[in-house]
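Structure, as structure tokens:
A single protein chain has been removed from this complex, and every other one stays in its place.
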Amino acid sequence: MPVLGPNRYGKAETRVVRVTRHGDAHRIKDLTVSTSLSGDMTEVHISGNNAAVLPTDTQKNTVFAFAKKHGVGAIEEFALLLARHFVDSQPTIHHARVAIEEYAWERNGGFGHSFVRAGREIRTCVAHYDGTRSWVVSGLRDLVVLNTTNSEFWGFVKDEYTTLEETRDRVLATAVDAAWRHVDASQDWDKAYENARGALLAAFADTYSLSLQQTLYAMGSRVLAECPGVCEVRLSLPNKHHFLVDLAPFGLDNDNEVFFAADRPYGLIEGTVLREDAPDAGPAWE
Amino acid sequence: MPVLGPNRYGKAETRVVRVTRHGDAHRIKDLTVSTSLSGDMTEVHISGNNAAVLPTDTQKNTVFAFAKKHGVGAIEEFALLLARHFVDSQPTIHHARVAIEEYAWERNGGFGHSFVRAGREIRTCVAHYDGTRSWVVSGLRDLVVLNTTNSEFWGFVKDEYTTLEETRDRVLATAVDAAWRHVDASQDWDKAYENARGALLAAFADTYSLSLQQTLYAMGSRVLAECPGVCEVRLSLPNKHHFLVDLAPFGLDNDNEVFFAADRPYGLIEGTVLREDAPDAGPAWE
Amino acid sequence: MPVLGPNRYGKAETRVVRVTRHGDAHRIKDLTVSTSLSGDMTEVHISGNNAAVLPTDTQKNTVFAFAKKHGVGAIEEFALLLARHFVDSQPTIHHARVAIEEYAWERNGGFGHSFVRAGREIRTCVAHYDGTRSWVVSGLRDLVVLNTTNSEFWGFVKDEYTTLEETRDRVLATAVDAAWRHVDASQDWDKAYENARGALLAAFADTYSLSLQQTLYAMGSRVLAECPGVCEVRLSLPNKHHFLVDLAPFGLDNDNEVFFAADRPYGLIEGTVLREDAPDAGPAWE
Partner (left out) sequence: MPVLGPNRYGKAETRVVRVTRHGDAHRIKDLTVSTSLSGDMTEVHISGNNAAVLPTDTQKNTVFAFAKKHGVGAIEEFALLLARHFVDSQPTIHHARVAIEEYAWERNGGFGHSFVRAGREIRTCVAHYDGTRSWVVSGLRDLVVLNTTNSEFWGFVKDEYTTLEETRDRVLATAVDAAWRHVDASQDWDKAYENARGALLAAFADTYSLSLQQTLYAMGSRVLAECPGVCEVRLSLPNKHHFLVDLAPFGLDNDNEVFFAADRPYGLIEGTVLREDAPDAGPAWE
């Protein structure tokens, strides 16, 4: 008989908005929460017996109820709260994974009740709990950045399929998708987020880049330098190509002034930067 | 024989990024440009004779070349420049429509060459030119706003299919899609944009709303009040429902604190607000 | 005081699936329904008085209730049923617009209860009703077609920005977005749909194309020829460029064998083909 391997189930993308009121100055937290549980799940797969299954509908209800009962502070804290609840309250559930995305809002003028969705990046986290230990990864995505100069690309391998010209000055642009693993599950999450975000932006800006890999490593290293509680950083950086348009046919030069921003294909640079003494990641990245 | 009715052709979504350098402080304009031409196009439809057709590839080249030659200021200006060029330079082209979207960028720290894509709204415009007259519509989309209170909805028609409860306090949220028509093609475009955007945000915030229609009318009216050069405003406002979650089954009250942000279906409120003496729109909205 | 111009409101994108059972052989209709109403709406815009407003929530309920009471046959019929209901039952509603998209499903094997979502195109319709007259437009979108040959493009205008080479053999590909207006609101909708769809596909295939405009006109004309109840066809055809890859640097020729399928920019050809005696369109295309 076929073996049941790793499995998990849950409710994905519960959209919850939590409003708190301090007099006229309201505050909103706008989240998408995805929960995944695993445990004694052999029987439900083999025979459809649901005796061990906490319904995904219940998981959704729990997200809403907890938002009310406990409020929503840092998303990492809320994720841990949920993960621990599912495992600690359900004998058949041995592991929980909770992933949250947060959308930032800014105040609309001087009004305490009116908000504008801020753009820029989406803040993310994933928390795991197995009944004993917790793991937390924080991150962001869709942080789109661009340098108009201070980027070169040359000295690469040339084979029979290479036609790319070397360049000493190009536009470098990417949509940062980053995640950083914390050494333990007790941090000042908001401060760590601000530090990590600031480190990513600063390293992107002040690294004179000879390759996007170099920029990636600099960004990861900077996060480690600025965030003592972080032991590992993973980055996925699409190289959002900005091709210099050839204007010579029209009698025009183009000294890095006019670019075509291409969609596909795109370079994709993925890498990990970690401390030498980083503890084992366990299920943190799953 | 079937009759050829209204038609146009062009190059859609040319992604152009224009960099300008003032010493170390660079500036970027990031646009998507779509051009549409019409004119003596019967023959190409009937027989495939292309003698009257300026290729869409050429239209794309022109966008890039003009970005170099003329620079890119306000998108309305750039759209007019292109529209006039096509009609004035090509005897077979009698009408041009140029639509542009602009993505905003902010400086990344104190660096003159490093930028972060700003979120919030996308700025838009559509310019028409027929060889004699020009029409310009400016706008924005994806400006997502939310009020946590000061919104009611009651006193509506109840028929046999009505189950909705009346409410004296609800969350009101929308993604503003707005466009405003200018009385003439010579304005301070950037100033008008800032005024219109500010008017939309202010009216959304300070209107005590009994229906989203009322908010729409207030927003449109405010733009007219703040922008003397604007004669007509069109708004499309999805009612991004935030449903109060029923927490009673869990022994919890929910005094407008926890909401489910639904995707579909959504209310959609569309309307026009214009000055009594607004001139005829001509092809402006096409 | 600013004038209230054209306006409408409704519930967009209600996702309704209707199952009917004929013994073990079930049938499903999978629709997205959007309703828009207009009428005595000045007061709600000016003062927020909702006395004339049938809530969008009620409109959604009506869609579901009608799916049960009347079943769902051709989407045009269902759209008309809804449009007429809103106007005829509500004194304050003078005009209704109902737009429907239908997703096709095929049987999964020989099972009467199991289905696979068919891909290819999405069927669409828009019905209008003003208390007296009805208008119906049917259509489809996302019908992606490609010819590997029998397409040329040459003899076009060359100006100073033209670099495109003429070609006597190219790939022609598009995602057909088509809509056709019926002369009256009483047709064999399903038969007309099959005829129109077949006409579009056949004309795309058997037209030796010297320009996409020519193909567009042929497709529109073919629909008119095959569908006696149709008086006007509107087509929007993106030219999904398939660029021949230059393999010469690698010592390889490329005789129309290897293409790069580009995303953006793309040509966009839009046009109308109609009968000489087509009645006035009224609000049909709004």
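Labels for the chains are A, B and C, by order of writing; each one numbers its residues from 1.
Just so we're on the same page, a contact is a pair of C-beta atoms (placed from the backbone, for glycine too) under 8 Å apart; a residue touches a chain by one contact, two chains touch by 3 or more.
Since we're looking at a predicted model, the values are computed, not measured.
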Touched by the hidden chain, restricted to displayed chains: A, B, C
Residue among C:51, C:205 or C:225 touching the omitted chain: C:205
Contact footprint on chain C, counting only the chain that is left out: 14-21, 26, 28, 30, 61, 64-65, 67-69, 105, 108-109, 111, 113-120, 143-150, 171, 201-202, 204-206, 242, 245, 247, 249-250, 252, 254, 256-263
Positions on chain B contacted by the hidden chain, ascending: 160-161, 163, 249-250, 263-264
Contact set of chain A toward the excluded chain (per top definition): 1-15, 34, 36, 41, 44-58, 60-62, 65, 89-90, 92, 153-159, 161-164, 209-214, 216-217, 220-221, 224, 232, 234, 238-239, 264-276, 278
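Rule of thumb we're sticking to: only the chains that are shown with their structure count from here on.
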Given chain A and chain B, the chains that contact each of them: C
Label of the chain whose CA centroid is most distant from the centroid of chain B: A
Nearest-to-centre chain - CA centroid comparison: B
Geometric centre distance via CA averages, chain B-chain A, whole Å: 30
Between chain C and chain A, distance of the C-alpha-averaged centres to the nearest whole Å: 38
Junction residues of chain C - those touching two or more other chains: 161, 163, 264
